[in-house]
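Removed from the display is one protein chain of the complex; every other protein chain stays in position.
What follows is subunit A.
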Amino acid sequence: MELLYAITLAVLTSCGVYLMLRARTFPVVVGLALLSYAVNLYLFATGRLGDAAPAVLGKAGVYADPLPQALVLTAIVIGFAMTAYALVLALRAQGELDSDHVDGKGDH
């Protein structure tokens, strides 16, 4: 399972990074979103994978590590804010420069 998880992370990261290196704003934002998934999954995995029960105290004996989960929960919300900010920045650039090139180069 660990190997599968690591490979999934690798694929997500590769795709995210490739898109972030593109020259247009929209793919970059999409790449950022993909990279955020990978990073969140990575942070989450620091609590290790396994068959533990969710950290809701009850009858179960072994609980999953709640700390990375709490961390990732806020990271997801902040990640949304970041994606939104990058996207609106792209829109602003489109509005001001009439171009969606990441460096604001005009294509008209």
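Rule of thumb we're sticking to: contacts are C-beta pairs under 8 Å (C-beta built on N, C-alpha and C of every residue); 3 or more make two chains touch, one makes a residue touch a chain; residues count from 1.
What we mean here is this: contacts and distances are computed from a predicted model.
Novice: Unshown chain, UniProt name, "Aspartate carbamoyltransferase regulatory chain", "Phosphonate C-P lyase system protein PhnL", "Multicomponent K+:H+ antiporter subunit A" or "Cytochrome c oxidase accessory protein CcoG"?
Specialist: Matching the unshown chain against "Aspartate carbamoyltransferase regulatory chain", "Phosphonate C-P lyase system protein PhnL", "Multicomponent K+:H+ antiporter subunit A" or "Cytochrome c oxidase accessory protein CcoG" yields "Multicomponent K+:H+ antiporter subunit A".
Novice: Tell me which stretches of subunit A touch the chain missing from the display.
Specialist: Residues in contact with the chain left out: 1-31, 33-34, 37-38, 40-42, 44-58, 63-67, 69-70, 72-74, 76-85, 87-92, 94-95, 98, 100, 102-103, 107.
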